[in-house]
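Only one structure is covered here, and it is reproduced in the block below.
Heads up, this is only part of the complex; the chains shown haven't been moved.
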Amino acid sequence: MKPEIWRELGLKDEEYQMIVDVLGREPNYVELSMYSVMWSEHCSYKHSKETLRLLPTKGDRVLQGPGENAGIIDIGDGLGVCFKMESHNHPSAIEPYQGAATGVGGIIRDIFTMGARPVALLNSLRFGSLEETKNRYLFNGVVAGISGYGNCIGIPTVGGEVYFESCYGGNPLVNAMCVGIIEKEKIKLGHATGSGNLVVLVGAHTGRDGIHGVTFASEELSEASKEKRPSVQVGDPFMGKLLLEACLELIENGDVVGIQDLGGAGLTCATCETASRAGTGMEINLDDVPLREEGMEAYEIMISESQERMLLIVSPEKESKVHEVFKRWGLTSTTIGHVTDDGILRVYKGGKITAEVPAHSLADGAPAYNPVCSEPDYIKAVGEFNISEIPDVDDANSTLLKLLSHPSIASKEWVYRQYDHMVRTCTVILPGSDAAVIRIRGSQKGLALTTDCNSRYVYLDPQEGAKIAIVEAARNLVCSGAKPLAVTDCLNFGSPEKPGIFWQFRKAVEGISESCEFFGIPVVSGNVSFYNEVNGEAIYPTPTIGMVGLLEDVSLCCTQDFKKAGELIVLLGDTYEELGGSEYLSVIHSLVKGKPPKLDLIKEKTLLKVVLAIIQQGLVSSAHDISEGGLIVALSECCICGNIGAKVRLESEGLRMDALLFGESQSRTLLSIHPDNIHAVMEMALSSGVPFKLIGWVGGDKLIVNVDGEEKINISIDEISKNWREAIECYMK
Amino acid sequence: MKFGVVVFPGSNCDLDAYHLLKDVLSREVEYIWHQAESVKGFDCIILPGGFSYGDYLRCGAIARFSPLMESIVEFAQSGGLVIGICNGFQILIEAGLLPGTLRRNVSLQFRCQFTYISTENNNTPFTNAIKPKKILKIPIAHGDGNYFADEKTLKEMKKNNQIVFRYTTPTGDITIDANPNGSLDNIAGICNKKGNVLGMMPHPERAGETVLGSIDGLSVFQSIINNLGE
Amino acid sequence: MKYRAEIKIMPKKGVLDPQGEAVKGALKTLGYDGVHDVRIGKYLVVLIDGGEKILVENKVKEMCDKLLSNLVIEEYSFSVKEIPV
């Protein structure tokens, strides 16, 4: 076989040699295609798996850690919460609507594959500046795609985040997260156990979707197939819904041995992974696979990424029943093979064996690389930043309005009003607060959900930035009244083959591990997306954090909006002269420089402990985490959402005005409290050493801020609200 | 009294209607699969929201040919109570049980948000328990809720008091800003001449518990219950 | 015999076409000032086996009336061609 062939398929020469050694012969083209997709970065994690071992994945609540389709955490009452986040960046860059839609469909299948009922979706999105038409097109298409799929399949999209930074211009990030509820004893795994059990393929017919364009250059292809074009995957949420219901019905009744969704690398991945996990083998016959197009070749059928397909392992006794159930749901299901005990994945077509490879080597035999890792030069450069170089704010009013109307800070209502965030009537805190809260039917409990990552921090200091991403997520959950339970991550980076990028990756993973270890929050699932680059320029390192928290009593959940005039506003936590990496620096002074605000994990822990206790005892009316834009932006959000004003007095204590008002010091929270409760709260804070400042009261129709007795901010809530609400809308008109 | 919630392939608010009737209002309720022969034994049929058949071609266009629909049409013509919510409304229109049509929202976007609606006709089996002048806070979630009917039809409907709900401001003013989807005359819900078939875009089943932000939807179901007479 | 039916479904005259309006607006902002009306409808291609052409045409008309178009706001036209084997 000519080197061009495996190189075109993206295999390194030494990787090809490994394949030859495993097989004891040259692979044929079908086998080579199968290896090329299974040993791709996407499926094999060959550049990341070593580093990912650093992540803490254990915990007494962990029912299922990384390795399966999704992680599961014990939430009591015999229930588990099952969740995972995944990226669909590159497909979304090519076709934003379908790219995002199929991303949502894929993550949903990961959840119900485990036997869990999907109950919520979130998404973390990043685009270039909305000033550019291209980015508005991508933003519009991605949001429409998420809404198109999520709304149709009937799972509420309850939260997420959207950021706009020029580094995402040609390479938007689309990270979708799905959360499901599962009865502990109903957990299903993707295992092809039991030699003699049958392999059933169900759902969409197989077409030439998403087959790597490169393979078409290969000379082994027939003339006929030359003009065949690979096609973009198109999602079918309707069939997704039918699959979801039918599979859950079968799992509920214990009619399946194992189940696995077909995602990247399609049939190849589903067959070899289920067999490998169970230490078995499998024989399948491609003549039995329902095809959408004529004349598809074996390799096309094996690596096709057609959407809405599932693979089930079924005992012979159940075969007919399984087919009946799918028929009732209007789905095509066919038995395409059976499980064997020889560990070999054998693929037949036209009565002949077209591929015969050890399942384990396909699924888990890919080489693991430990790439060169070295600090990139930019780190020093951006680190050298002296705040005295920039002038302090003079007109705080206009600065505030500029910040509030910056798309990254402005209201995301334009996005989430396109998502059905109420279907299933379980959404207790709707999008628009720190975290979404959903109730768990048939119990007092609730789940709080959030995604967070300030990638500018991570860019400036990958380790600290990643640490902060974790605590910000935790803070968002705590401010909603929930105890953080566990994390799913989606690690978006440039090319790991560049020492500087791999260094970012390594440091970020170390940062995540450090925070998670410290808070005892395990990482139970996740996803790595490398090669997020446009002509050599990498995106900001973006380890998106999805976090799930538990409320024992959902009625005690807390939102960020100010509730009643006369209530007192309290700031917990210290403010330092920290402007590095801040929204203020970037929006007002167009600078991406300095160190991210420093994070003291011990302080953070005590803060979260106290805030959670205060909320659980029902002592506060609102709680809001202080993040992008700092204290005054957070205050504005509390006012806007509560549609009420506030009067605040601050002491500068020698701080620069901009740092005091717009700095993003960590471990801070804004509370509004009924006067009757103020002493109790103060007690709790001070007794555990959490800095407590009574800074003002709720009321009126303006936000008024005095610093050292001098009025710095005085704007009507209407004006603040208008700027914040209409910013994104204006761009998208 | 027994409620039936019809399940089409792609229905997804069936669960919510069922939950409200069973767990909140403690009424007898059953799902009815779209291929069932008949709706015998049920006193009120609910066509829930969702995306029946993916809303492909036109919302509700394919679902109306489900086997069960024939029996529902008979049920309706013989005076049985039928309420279609959101996608259910679209199906009733496609099935010819209600006049007019529902087009794409003027924004050309899906909209999920709380809306305020006034009850224009309190004299139907679905609205008799709603206090006159009371403005209901009920959420919408749809991409095709933009009601349209030609002038002749609209005149007819007005003459027969078939316009049941209209979008208003929180204070009850019928304005363009209060109209979330471009509906003709801010129409949010209509009934047939007899008044025993109601279609509405807002989701009363999503406004039945305090934790969900509104309980105004209950009065619609309470009306039905009153009407069926305990 | 095999036939290919091509069906056009357009919004009726007088019925507002928000999508068409939006596209018209977009075209104008792109600088196509000449454009003064845009109407958007559906185009269906149906491959169907049948006997005589006239029978197939009747079938297709029936499909349009029953399912494919909504006569309250849409009008349709179609053509049926035999596919040479």
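Should a chain be cited, it is by its letter among A, B and C, assigned in written order, with residues numbered from 1 in that chain.
Throughout what follows, a residue touches a chain if its C-beta (ideal position, glycine included) is under 8 Å from a C-beta of that chain, and two chains touch if they have at least 3 such contacts.
This structure is a prediction, so every number in the text was calculated from the model and none was measured.
K.L.:
How many of each chain type make up the complete complex?
P.N.:
Stoichiometry of the whole assembly: A x1, B x1, C x2.
Operating definition for what follows: only the chains that are shown with their structure count from here on.
K.L.:
Where are there more C-beta contacts: A-B or B-C?
P.N.:
Ranking A-B and B-C by C-beta contacts puts A-B first.
K.L.:
Which whole number of Å gives the spacing of the CA centres of subunit A and subunit C?
P.N.:
Comparing mean C-alpha positions, subunit C is 41 Å from subunit A.
K.L.:
In angstrom, rounded to a whole number, how far apart do the mean CA points of subunit B and subunit C lie?
P.N.:
A distance of 30 Å separates the two centres.
K.L.:
Got the subunit B residues that touch at least 2 other chains?
P.N.:
Where subunit B is concerned, no single residue meets two or more other chains.
K.L.:
Among the residues of subunit C, which ones contact at least 2 other chains?
P.N.:
none
K.L.:
Which positions of subunit B touch subunit A when the two form their complex?
P.N.:
9-10, 12-13, 15-16, 19-20, 49-51, 53-56, 109-113, 139, 141, 143, 203, 205-206, 208-209, 211-213
K.L.:
Once bound in the complex, which stretches of subunit C touch subunit B?
P.N.:
Going by the criterion above, the answer is residues 15-16, 18-19, 22, 67-68, 70, 72-73.
K.L.:
Note which residues of subunit B are touching subunit C in the complex, please.
P.N.:
The contact residues of subunit B facing subunit C are 57-58, 61-62, 65, 94, 100-101, 103-104, 106, 108, 146, 148-150, 182.
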